[in-house]
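Step one of this worksheet: look at the structure below.
Not every chain is included here, but those present sit where they belong.
Think of it as A and B in the order they're written, each chain with its own count starting at 1.
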Amino acid sequence: MAARPKPAESAGFEVRLENFSGPFDLLLGLISKHEMDITDVALAQVTDEFIGYLRRLREAGADWALDEASEFVVLAATLLELKAARLLPAGEAENDDDLALLETRDLLFARLLQYKAFKEIAAIIGDRLESEAERFPRLTALEPHFAALLPELLWRHTPEKFAALARAALTPRVPAPTAVGLGHLHAPTVDVKEQSEIIAAMLAVGHAMSFRVLIADAATTLVVVARFLALLDMFRDAVVAFEQAGPLGELQVHWTGAFAYKELDSESGMDRE
Amino acid sequence: MSRENELMDTGSMDIVNLPGGAKAALEAVLMVTDEPVAEAQLAAVVGLGVDQVGALLVALQREYDGYTSTCNDACPVSAAPATAAPRGFELRKVAGGWRIYSRTDFAHIVSRFVMDGQTAKLTQAALETLAVIAYRQPVSRARVSAIRGVNVDSVVRSLAQRGLIEESGTDAESGAVLYQSTHYFLERMGISSAEDLPQLAPHLPGLENLQDFEDSSY
């Protein structure tokens, strides 16, 4: 399937990973490296190369191997999707399913091309910024006799008001996390926080409980997942501890936190009293 | 309109009588600003029409570039070749206004004096993010992320800190913060408006219907 022999082991993972900033980048690199159509890229081969590369990274003590690995999973999924769509006959679409797949294919290619276009534009902008940096603007302070013409400053700030302003300005601005669209999810949402309260209430009786017991009343898989995530959160907050006799054994959960879990919820504004 | 013209004439009277005329008056104003000055503001200050001022500025620009013009004011723009040595500075229209810059030929000399504004180069990731924002503005971080295929939060923050992008309200539907490029970005690019950016289309072969797909939700 591969148009060229596998590169020598010593060549390593040729795509310049230190510069790559995401799956599209890597994908473009791969396509140009193998000088082939996306359908001809042997995913297995690329994966082998990548795993070998990661192993060498780890041996070399690079602690960002995990980041790279997770990026690669995204890449592999994109690649797989692209291949699946690409292998379809490009002729007339027979039915709606074919059409949908073709659209998927086009969409992925369009996104890849768009990404490539922005890379090219970024290079142009970079060159432009660099050449413009050779010009220096006249940046003069007003001569004193002109500066004196500026209207007298209106100042209505008391020290207290000014301090309030400083407080606001010095408070770190935590940017809202990038919003992830949930439009494609149809299942009713389950609130992890709510689930942790339920678990806290169950564990409040005082003795350890198995995970099986904690999810006994879960109506859907989603609730099971949410309870599991809630337990992870609570473990992070050091209010529960886990115990497991052996691999695949029953998971026992202990309450190790303060008496009431709701204290941890103070920031959510919930008050159950 | 006629009344306005009358007022302008009164204003222009005393300028024209000054040595160097209106062109020198414009130069004098350009000497004291630390940002590009809009034609309209210059026109108001010297008391001439915007068109007249625009023509004078172009004449000055040509003079600095070495095209001699012995005529005073309202000099016709000729297609003659440069006949004098260019000056060490140039007049440019950037970010919607006019401003004096040192000529690039002397960058190596000037840079020894001016440390200010000597900023570190942008990384590849920052450049690509900046490109997407400049061409898709106003745009949310989520959408930039979708186009670039990676999380862009920290890059967006550093671009804002460098003054190249800024917040511009929120998306009506999602409430997400939108970003746009700044005047400072235009200044740094040496262009007058975002419309002067190079065309994106030639870099997107066969994607005439790009609009459709890019607006789809990822």
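Methods note: contacts are C-beta pairs under 8 Å (C-beta built on N, C-alpha and C of every residue); 3 or more make two chains touch, one makes a residue touch a chain.
Computed from a predicted structure; not experimentally measured.
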Overall composition (this structure file), stated as a label formula: A x1, B x2
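The criterion applied here is as follows: only the chains that are shown with their structure count from here on.
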Complex contacts: residues of chain B adjacent to chain A: 30-34, 89-90, 92, 99-104, 107, 110-111, 114, 116-119, 121-122, 124-125, 127-128, 130-132, 134-135, 140-142, 145, 147-153, 156-157, 174, 176-177, 187-190, 197-198, 200, 203-207, 210, 213-214, 216-218
Contact footprint of chain B on chain A as seen in their complex: 19, 21-25, 74, 106-107, 110-111, 113-126, 128-143, 146, 175-181, 183
